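Take a look at the following structure, please.
Every protein chain of the complex appears in place save one, which is left out.
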Amino acid sequence: MSAQTFRQRIYALVEVPPDETGKAKFDAFDVFIAMLIVLSVAANILASVPSIEARFGQTLSVFELAAAYIFAVEYLLRLWSCIENPRFAHPVKGRLRFIFSPMAIIDLLAFAPSLVPFWSVDLMVLRACRLLRIIRVLKLGRYSRAMTTLGNVLHSRRAELAVMGFVMLVVLIIASSPMYYIEHERQPETFGSIPDAMWWAVITLTTIGYGDVYPKTGLGKVIGGVVALCGIGIVALPTAIIAQGFAEALKPKHQRQCPHCGKETHE
Amino acid sequence: MSAQTFRQRIYALVEVPPDETGKAKFDAFDVFIAMLIVLSVAANILASVPSIEARFGQTLSVFELAAAYIFAVEYLLRLWSCIENPRFAHPVKGRLRFIFSPMAIIDLLAFAPSLVPFWSVDLMVLRACRLLRIIRVLKLGRYSRAMTTLGNVLHSRRAELAVMGFVMLVVLIIASSPMYYIEHERQPETFGSIPDAMWWAVITLTTIGYGDVYPKTGLGKVIGGVVALCGIGIVALPTAIIAQGFAEALKPKHQRQCPHCGKETHE
Amino acid sequence: MSAQTFRQRIYALVEVPPDETGKAKFDAFDVFIAMLIVLSVAANILASVPSIEARFGQTLSVFELAAAYIFAVEYLLRLWSCIENPRFAHPVKGRLRFIFSPMAIIDLLAFAPSLVPFWSVDLMVLRACRLLRIIRVLKLGRYSRAMTTLGNVLHSRRAELAVMGFVMLVVLIIASSPMYYIEHERQPETFGSIPDAMWWAVITLTTIGYGDVYPKTGLGKVIGGVVALCGIGIVALPTAIIAQGFAEALKPKHQRQCPHCGKETHE
Partner (left out) sequence: MSAQTFRQRIYALVEVPPDETGKAKFDAFDVFIAMLIVLSVAANILASVPSIEARFGQTLSVFELAAAYIFAVEYLLRLWSCIENPRFAHPVKGRLRFIFSPMAIIDLLAFAPSLVPFWSVDLMVLRACRLLRIIRVLKLGRYSRAMTTLGNVLHSRRAELAVMGFVMLVVLIIASSPMYYIEHERQPETFGSIPDAMWWAVITLTTIGYGDVYPKTGLGKVIGGVVALCGIGIVALPTAIIAQGFAEALKPKHQRQCPHCGKETHE
């Protein structure tokens, strides 16, 4: 540890190695990058407000560009030093594997759109690229145990969630088709097709209920009421699954012990 | 197994026998039918969009008809070979019992409306029949463990759910009657009768709140607020019951046992 | 049992004695009364629909009156025979105590308004009395284990629920007061007073969100968003408490046993 190479030092600087207890040790550099992410995301949000853009647009653009360059340098340093990590040990293949790891792709997408000139591309692409800058906020995931925990829960329950997603789609189709046939005549605009009725079903079954689409015929209200009372339970299931998984993950260790033999029982 | 009759081979082809572990083995035929269900449901949904109907209506109709014929052939094959199943062993009585089993009825309703000519029936019946095609999506249930699990949960909790359905109905009546008497004078259109007020109660107690019906008098707002704060808990009970049952059903058996001493650790 | 007095037979007829297992035995008379309650509640609901009232008003009135007389006779029989019950054994005091028991008051209110002539009272009182007829539906509680269970849960958790009701009131006041001061100037109609703002708070914190009252100023939206994200958790607590209590009450007996000594642990 004393006789570290320069690359080892850089690696230790840019990577946050999670220790066994899950508590990552952050040095000044990590705090600086995290702050810069928060500030540049805030800058991107503020720049979308016309009155702020009019007054501080220039400043925000400069700050945006500076942040992008710093993220680019950080990305290159991480790419260069990643071979210190046993997972990416091979100089060429390891680095290629690093480039295509999800976190590195997010990192690249978070600064690249700010540095590429967009004179020749059309407005829609430009916007999509600006949008990508916002995903910088996902870089914070590396510094946040909460997001790691949530990611683990979503990963460990992915089978159940996929299954519920499929059930939800079936419920949406079963709920929206009759509604389309019932309400189409009375409201040809709002219930113009089954996809339109599916928008109604999503907004109803999630209990959002904006009020832009709702049944107006007597039969439609009866069917809609029954769908609401029955379907809400189905659509709320993924929430219950995530909540249960999260509660499990946050439970202190001693509560996961078997009351008979004292050893840990699961997860 | 080696000296299978032709009917036994057909039976093995069209039926998905669930093995003990719950993992059904799908052969190419099952995958083909499942894909065809998804595609024909998608076609039915798309055909309801006027702009798509105008351009691809002809193609979608032909596809629809082809799919219906394939489902019809599959239905006949299953009807013919079902007597290989001990449950439907008798050549006549067994097949009759098969015809009236819920899954077979869904299968029949999923293709029949597409094959019967509707020149002489009126528009409403035609629509209802078209609607029936969508229930094809329920055929997927045979291929989806998620839907089987959900079906089992709903079945095993049917007593509680029936009971809660009854309580919910009582709460709806108790909540909507005073609202009708309070709001009727101020809003004779929206609160025109107790059934109208029940529509308000359903949309309020499920927390959907479209905004088409809500109390406008002072007293109505007070009663409505109290009903909302108290009634939501009651209406959310079935969701909690389903969620708990589902969580239970998805828990792998080994998680309910201590891996060290083998005893069950919690319900 | 053979040598029952007439009063004992009547008592056995009109009362549904809950046996130890919680399964009440219903005789033909009980089923008749339960059906009559359902039908007369349905009649009251239908009579509020103008088009039905216009066509079947006469019939519904006659049915209503007949049902009320039957409920009156049942009430008198129960009052007369109640002294067979050890709780109400004393001929005078016991019957008085019976009259003022909650169930008997509901019974009385369920038929009395239909029999008293209302020529001299004003419209509002008449309506309130008609409303009382609907509470007949609560009489069904005697025949429904679900409502008994729910009643027990609400009773056993009354301390927690009272406490949460108080917390909810505090949250409502804390949430609505700043909103009033912020939005009053911009929307003097909808946010005309703190009680108006409390209506907003109730509809927001229960996530109903009709859309009749919502913040329009920038600051109001920020405060409203924070209130929504934080307050919803508080307001959802009673639901969670009821759901947990209900799940507990419905749990089969063997799951309430101590894993160490096998005896029942609670409730």
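Chains here go by letter, A, B and C, matching the order in which they are written, and residues are numbered from 1 within each.
The rule is simple: contacts are C-beta pairs under 8 Å (C-beta built on N, C-alpha and C of every residue); 3 or more make two chains touch, one makes a residue touch a chain.
Just so it is clear, the structure is predicted and the values come from calculations on it, not from any experiment.
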item: Selected from C:35, C:62, C:173 or C:249 as touching the chain missing from the view; value: C:173
item: Omitted-chain contact residue, chosen from B:113, B:178 or B:211; value: B:211
item: Candidate in contact with the missing chain, chosen from A:109, A:208 or A:222; value: A:208
item: Sites on subunit B contacted by the missing partner chain, in the whole complex; value: 207-211, 266
item: Subunit A, residues in touch with the chain not shown (by the definition above); value: 41, 44-45, 48-50, 127-128, 130-131, 134-135, 137-138, 140, 144-147, 149-150, 165, 168, 198-199, 202-203, 206-212, 235, 238-239, 241-243, 246-247, 250-251, 255, 259
item: On subunit C, residues whose C-beta touches the chain left out of the figure; value: 160, 163-164, 166-167, 170, 173-174, 177-178, 180-181, 192-195, 198, 204, 207-211, 214, 221, 225, 228-229, 232-234, 236-237, 240-241, 244, 258-261, 263, 265-266
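The working rule: only the chains that are shown with their structure count from here on.
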item: Pairwise touch network: line, ring, star, complete, or other; value: complete
item: Subunit B and subunit C, separation of their C-alpha mean positions in angstrom; value: 31
item: Separation of mean Cα positions, subunit C and subunit A [Å, integer]; value: 44
item: Residue numbers of subunit B (touch at least two other chains); value: 198, 207-211, 241, 244, 263, 265
